[in-house]
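Only a single protein chain was left out; the remaining protein chains are all shown in position.
Right, chain A next:
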Amino acid sequence: MHVLRTVFLFCALPAAVLAQDDLLDELEKQADGKPQPVSATFKSTRIINVQSVETMKRNHLDFRISHRFGRLNSGAKEFFGLDQAVMRLGFEYGITDDLMVGVGRSGEQKAYDFFGKYKLLKQTTGAAQSMPISVTLFGSAVIRTQESFVPGETYSFQDKLTYTGQLLIARKFSERLSLQLTPTYLYRNRPELSNDENLLLAMGVGGRLKVSRRVSINADYFYAFRENNNLPYYNSLALGVDIETGGHVFSLHFTNSLGMIEKQFIGETTGSWGKGDIHYGFNISRTFSLDRKKKLLPN
């Protein structure tokens, strides 16, 4: 009898597998468990000042307007800095989903910046052998077109160039928290101040904490490894809020840096948080899809 019951149960099994809910279970078993890259480690291609591991997707164009106002401690007469503003305009474009290029024009030093970003590694979730971090390479060249930093001196084309190389290493720890480390190599063919070094190495840390589905608190900081401590420069710190409104990302923040490109905020920040040299600023980004795939729909 016992044998019979076992045999019967065994035989009844295929029928049970095909019943009701089990069709769904069967589909789940068939589904591929391939590791998926995490989405949106950061909301945009910047944390605040620093580049984030994110790149523009293929055939997408981002138009960015960044503003930094004057210093808060400039007083009521200057409307706490709001009377003055510097701006950077930029166009950034995704050649592939992993490779992007960008160009920008900063009012500060009348500088043109050209950069490229490439996603080297992507953090994944799911399978056992998932990638714990994302790594993006960043390289830029900047030309300062504003004449003579010191009156009377002349500068060659070469003198006006600065190069930046960065390794952007980030991890999305949870849906809410993402952190990034940014080792930086900054080379000035001719530094703004004659007693400054050509080569500056720096380490950046930054991150975002989502407080709601559309709002996050962001921060980034750079520690510059300077040998000369007599320079009037400070480390850059920015704190802000990102608000996302479908198509736009508004980034509102406070920072002691006036410049919005690496050369300026990592190497030439003259403001000090301690003294109240804080600039209110915002970045607005609007992304356009240039992808017009008509074959998307069957009919």
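The rule is simple: a residue touches a chain if its C-beta (ideal position, glycine included) is under 8 Å from a C-beta of that chain, and two chains touch if they have at least 3 such contacts; residues count from 1.
The working rule: contacts and distances are computed from a predicted model.
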item: "YceI family protein", "Cation diffusion facilitator family transporter", "Cadmium-translocating P-type ATPase" or "ABC-2 type transport system permease protein" - which is the UniProt name of the missing chain; value: "YceI family protein"
item: Residue numbers in chain A that touch the chain omitted from display; value: 3-4, 7-8, 10-12, 14-15, 18-21, 23-24, 26-28, 30-31, 36, 39-40, 57, 60, 175, 213-214, 243-248, 287, 289, 291-293, 296-298
